[in-house]
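Heads up, one of the protein chains got dropped from this complex, but the rest are sitting where they should.
Let's look at chain A:
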Amino acid sequence: MELIIDRVSKQYQNKIAVDRISLKLYKGVYGLLGANGAGKTTLMRMICGVLKPTSGTITFQGFDASTEEYRSNLGYLPQDFGYYPDFTGMDFLLYLAALKGLPKPQAKRRAQELVKAVSLQEAAGKKIKTYSGGMKQRLGIAQALINAPRILILDEPTAGLDPKERVRFRNLIRELGKESIVLLSTHIVSDIEHIADTVLIMNEGQLIFQGSWDGSRKDLEEFYLQQFEEVEDE
């Protein structure tokens, strides 16, 4: 299982949002750190095939990011995730399951499992417009997982979750990382510290650090800030 990002760039009129990034991702959890505007979301959108790179390619098992085969392996939770306020949580999951091409019985079973996994059993029959921010975020996580994706892209997944939910979520991600490629971005360094096997740090569209992280090393937040200081000094 290999996700290959090969010299990928995204250029807008007068700005390079992502600058020639090359990566090979395997099973495991990848934590993507970077300041606002570093290019994290742009990179994630390109990996999800919703934004075409100006140059470079993204492939999974030989399939390009623009293909249906690629997308059938994908789960995505965008940062500003949208929903249909008049759909119930269960309807929303079943709708996404249909979009992901899951057969009806499998979709129902999976949706039931996931509402339980994200603690939404009681609210599953209620309209999403009645959900709190945390509940919506948990629903977003559930929709990303509905097709048991082999590539899971999570943009700020812990935003809006309370501390208890965050711990549950970390455990869930850790489990998923055993079978899938999980790329998650966050501002909360401690989230990555706890679950990421590999840390990726982006600044001004470029990847300035890529490496594994273990608890015996120094504090990640300190290391993260240090990387930016070094870039600024240069």
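By definition in this document, contacts are C-beta pairs under 8 Å (C-beta built on N, C-alpha and C of every residue); 3 or more make two chains touch, one makes a residue touch a chain; residues count from 1.
Everything that follows uses one rule, which is that contacts and distances are computed from a predicted model.
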| note | Omitted chain per UniProt, picking from "ABC-2 family transporter protein", "SbsC C-terminal domain-containing protein", "SusC/RagA family TonB-linked outer membrane protein" or "Cytochrome c554 and c-prime", is "ABC-2 family transporter protein"
| note | Full-complex touch with the removed chain, picking from A:A98, A:V167 or A:L225, is A:A98
| request: Identify the residue among A:I16, A:L51, A:L172 or A:I188 that touches the chain left out of the display. | output: A:L51
| query | Any idea which of A:F81, A:F169 or A:F209 touches the chain not displayed? | reply | A:F81
| request: For chain A, enumerate the residues touching the unshown chain of the complex. | output: 12, 17, 41-42, 45, 48-52, 68, 71-72, 74, 76, 78, 80-84, 86-87, 91, 95-96, 98-104, 143, 147
